[in-house]
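Note that this complex is displayed minus one protein chain, with the remaining chains in position.
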Amino acid sequence: MGTIEERWQVLADKDEIRELTARYCFAVAEGDAGAIVELFCEDGSFQMRDRRYQGVEGLRQMYTGAAAGTTPKPFIQNHVIEVDGDAATGRCGVEIRMVNKGEAYTVAGHYADTYRRVDGRWRFASRDFMTYHWVPLSKGWA
Amino acid sequence: MGTIEERWQVLADKDEIRELTARYCFAVAEGDAGAIVELFCEDGSFQMRDRRYQGVEGLRQMYTGAAAGTTPKPFIQNHVIEVDGDAATGRCGVEIRMVNKGEAYTVAGHYADTYRRVDGRWRFASRDFMTYHWVPLSKGWA
Partner (left out) sequence: MGTIEERWQVLADKDEIRELTARYCFAVAEGDAGAIVELFCEDGSFQMRDRRYQGVEGLRQMYTGAAAGTTPKPFIQNHVIEVDGDAATGRCGVEIRMVNKGEAYTVAGHYADTYRRVDGRWRFASRDFMTYHWVPLSKGWA
């Protein structure tokens, strides 16, 4: 099981990674693309359906474009994380409230994440967004 | 307060139990009854209203029957856990998106759980589901 320091470190890493995803939600809710991009590695990526956005410029484009237009408010939960040194993988559920062309939309799904410790701080290496549904609130998910 | 190793263990146990409930959500969302049953003790139980499902066969029946038909997507939060050696109790809030006869339903409530460590792994000993409401999304919870 390793020394107590090593065992403590795993819990501390998971705690920091959970807060990383929380900070992501706040930065997205505030539409602060600069703050969002800061949470990713320099070569980090975001994938959604068949679209992939990579690197500082790719991510900034994504988060100032389509994402910003829908003013998404993500709420993350159900987080499972596996840490391996300076790398980690995780999966977390998400519910998102957004607006599309003046209509309230509700989204549910999960993120399949990889994380990497860079300069002593955990960041997203990749974030793949899998949706259960993405529907107008007035229509629902049936 | 115990040794640092004992104190670390309580936090590690709570971390694992929170992930147990997260794994439950993913297994339910995927409709994977086998994976769900694996998260319970062999004599584990699930209770909902006046119905109780117990043991591997009882649980499998429940999660391949009514539950599977409604394709529930649970999201768990607000988790309080008390650990006592190889046993623990917990309470966690839940919001569930499901479909009933072609109609979107939304459910909110909480689980009153007991957990047990079996073969070095935490599992559900019992999971009692208490609902605040269970309503068509189009009607709402008023």
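Letters A and B name the chains as they come in the text, with residue numbers starting at 1 for each one.
Everything that follows uses one rule, which is that a contact is a pair of C-beta atoms (placed from the backbone, for glycine too) under 8 Å apart; a residue touches a chain by one contact, two chains touch by 3 or more.
Just so it is clear, the structure is predicted and the values come from calculations on it, not from any experiment.
A.B. asks: Using the touch definition up top, pick the residue from A:19, A:42 or A:57 that touches the left-out chain.
C.D. replies: A:19
A.B. asks: In the complete complex, which positions of subunit A touch the hidden chain?
C.D. replies: Contacting residues on subunit A, toward the hidden partner: 4-5, 8, 11-12, 15, 18-19, 21-23, 25-26, 29, 73, 75-77, 95, 97, 99, 102-104, 137-138.
A.B. asks: On subunit B, what residues meet the omitted chain?
C.D. replies: Output for subunit B: 4, 7-8, 11, 14, 75, 77-81, 91-93, 95, 108, 110, 132-133, 137, 139-142.
Following the convention adopted for this analysis, only the chains that are shown with their structure count from here on.
A.B. asks: Whole-Å distance, subunit A centre to subunit B centre, using C-alpha means?
C.D. replies: 24
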